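Quick one: the structure is below, questions incoming.
Omission of a single protein chain aside, the complex is shown with its protein chains in their original locations.
Each chain gets a letter, A and B, in the order it is written, and its residues are counted from 1.
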Amino acid sequence: MPKQGIIKTILARHKKDKSRLIEIVRDVQSALGWVPPAAVAEIAEALNVSKVDVEGVATFYHFFSGAPAGRYAVYLNDNFVAGMKGRAEIAAAFEKEAKCRFGETTADGLIGLHATSCIGMNDQEPSAIINGVVFTKLTKAKVKQIVAAMKAGRDMARLVTTCGDGANQSKLVRAMVTNNIRKKGPVILAPFKPGEAIRRAVTWTPEDVIAEIKRSNLLGRGGAGFPTGLKWDFCVQSQADRHYVVCNADEGEPGTFKDRVILTEQAHLLFEGMAVAGYAVGAKEGILYLRAEYAYLKNHLEHVLEALRKKAIIGRNAGGKKGFIFDIEIKMGAGAYICGEESALLESAEGKRGEPRDRPPFPVTYGYLGYPTTVNNIETLCAAARILAKGAGWFKTLGTAKSAGTKLLSVSGDCRKPGVYEVEFGLSLQKLLEMVGGRDAQAVQVGGPSGTCVSRGQFERRIGFEDLPTGGSIIVIGPHRDMFDVVHNFMDFFIEESCGWCAPCRVGNSLLKRKLEKIMSGKGTIRDLSDLESWGRIIKTMSRCGLGQTSPNPILTTLQNFRHLYESKVRHDTDFVTEFDLKAAVHAASGVTGQKLTEAHHE
Amino acid sequence: MSKPIIATASLAGCFGCHMSVLDIDDRILTLIDLVEFHKSPIDDIKTFSKICDVGLIEGGCCNSENVETLREFRKNCKVLVSVGECAIMGGLPAMRNGIPVKDCLEEAYLHCPTVDPADRMIPNDPELPIILDKVYPCHEVVKIDAFLPGCPPSAELIWKALVALVEGKPLDLTYDLVKFD
Partner (left out) sequence: MSKIKFTVDGKACIGTPGQTIMEAALANGVYIPALCRYEGLKPAGSCRICTVRVGGRPMAACTQPVSEGMAVENMSQELEDMRKALVEMLFVEGNHMCPTCEKSGNCELQALAYRYQMLVPRFPYQFPARSVEPTGGRLLFEYNRCIQCLRCVRSVKTKDGKAVFGPLGRSEKKKIGMDKELASKLSDKDAREAMDRCPVGALLKKEVGFVIPIGKRKFDKTPIGSDVGKTAS
């Protein structure tokens, strides 16, 4: 195998640029199916860094592997909704057909089976990414067909015979993914004529553009709700010879997929929003940080960018303003939920491990490559473009006093009409459930695992920053589901996705899950419930970034809203129940020596 | 009022903690005035014939017999105390905890260079206690009421703790008393 040559070519392609380390490793991974130690050494030598620096990056992301991942690498989504839709059966079918277990690769290196966190297809589960091709609504028959095709050495893309709707059908996408747009609203999903926003913006001063955004009360759509105008203002006030606009296209919160739909259908609106932001903060360069799971959209997005350059909406003389230059580069992630956190995203965009930074300094003063940077959510930038086109006054007529505008919701789970809904802020969960066909829900997980689990009695609560803020993930949980399974799955997710930097998140979440399992096994006590609560509070208080600060939420919010379930699971007659099981503990040694527990051993 | 009754046991330990009890020197005479020793290697009483006030446990649980003993102590002692690192966290014996028990047994009895080739067999007499998959801290097996760390805990700590337990007073831990080595 001409490995030597391949890596040299890859290094040359990326000009031995350290800030392109993720791209380099990605290319190695896709060329060789893994990142072998020899490649690590060669990259380190070429970039003049230590091997641990390269290995650190190569071991951080889901889609890089330190062992052969398989010439066909199956990444099967393992979030809770996938489980609702029959993931276990599909996983078993893959294992049966491929004759290999999840977490392993077949002996001949042909097929590797891997579990991965939410890939943004919750409305069409079970789903998987295989060699970059997205497979949705998997069935046992389809799995059989896929594995047969692998054994025949076929290109996975050729298995996509029917494409989804809209731009999923375009030559550059050709994906079986469907948009499932159930409700279009006036801000994000309404038709948008390219140029409407930027051409207007450039006739104003940047200060006036920021003032208009401030007037609109636009709050960040990632869920945290920071005022967008203020963020731009901070950014522009940071003196530097360069400023950046970074679009966070790394929606990783389990259950969210609305950004995928925007990228598929409204990318021109997004890019124009970035141009508006660029004009406002004085940036010449924008970066779209695209999650690896959406790599199948990259060519399409490049195409949209090229079309916008031709129309002078971005690029030279952007928006028709002489001398205003603003262009956009797409940077790829490699599979890490934490990179949705803005400072981790910046680290990753710089080619490093996606570990959050200490803040302050905030990205608006010290961002991409150290320059002042505004990092905004896809939906925020789209809304900004629309505000420039239609005015802050118009925008404020939508939604509520504190939450102006609309919100895209990604609805999935136990409902008849999963998909994307653009609704005005202020909508109650009850109304939403009626809209999506999930009236009999026992709970709604608002904002994904890091959000809030709302019980039936509280469905009058409303989507909005004043009540239930959300990045858009809405998971409907039907009456037949075991809430403990939901919580357990979410804890698994946080444990897997913790970057491991700080102790409370790295260690605490596993301990919390172990305690939850004790309770689930019927060995819990009232004391264990108070431990859950107090340990959860410790992790929330002491963790370094938003991941750890929200990771106990699945437990804490269900402890609050589903207390009766926990109470009915634990023993009330004693304050100590051991998990120790003598029979299980001697099992291994018995197997070696043939000794058996006698009667005397039992209590 | 009758004297408080104390029982002691060494599970997977080295008897160092018991030695440390003896390290209280001449105060042992005072101790004997204060308390009555029941089941303990110190007086060689082997079975419980009455409920004890305080049980002192040295060592963690590495085999089925340790578990049995510990459970018996729990049943017969009002207050049960983990004494020393091994009881509290497995200690030195727990260094095997990351290694599968099969590998441990094979290394110790089959592959180790110091094993006489003629004797290469893993002990399997049914009378022998069965090794557990790992060494368990005592408080993971039964409820433990108090913990005295150290390897061994100092005589001073043991003395103060015993006096406090017997007199039913809170234990005043000064900085020099809490040590893990």
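Criterion: a contact is a pair of C-beta atoms (placed from the backbone, for glycine too) under 8 Å apart; a residue touches a chain by one contact, two chains touch by 3 or more.
Keep in mind it's a predicted model, so treat the numbers as computed, not measured.
Undergrad: Taking the entire complex into account, which one of B:P4, B:G55 or B:P149 touches the absent chain?
TA: B:P149
Undergrad: Which of B:A94, B:V142 or B:L165 sits in contact with the chain that's absent?
TA: B:A94
Undergrad: Extract the touching residues of subunit A with respect to the undisplayed chain.
TA: Residues of subunit A in touch with the missing chain: 48-53, 55-56, 59-60, 336, 338, 353, 355, 358, 360, 495-504, 506-511, 514, 531, 535, 538, 541-544.
Undergrad: Pick out the residues on subunit B that sit against the missing chain.
TA: Answer for subunit B: residues 82, 85, 88-92, 94-95, 97-99, 134, 137, 139-140, 144, 146-149, 151, 173, 175-176, 178-181 touch the chain left out.
In this text, only the chains that are shown with their structure count from here on.
Undergrad: Rounded to the nearest whole Å, what is the centre-to-centre distance of subunit A and subunit B, using the mean of the C-alpha atoms as each centre?
TA: 50
Undergrad: Using the touch definition up top, name the residues of subunit B that touch subunit A in the complex.
TA: 64, 67-68, 71, 100-102, 105-106, 122-126, 128, 130-134, 136, 140-143
Undergrad: Which residues of subunit A touch subunit B once you look at their complex with the stated criterion?
TA: 576, 578-580, 582, 584-598, 600-601, 603
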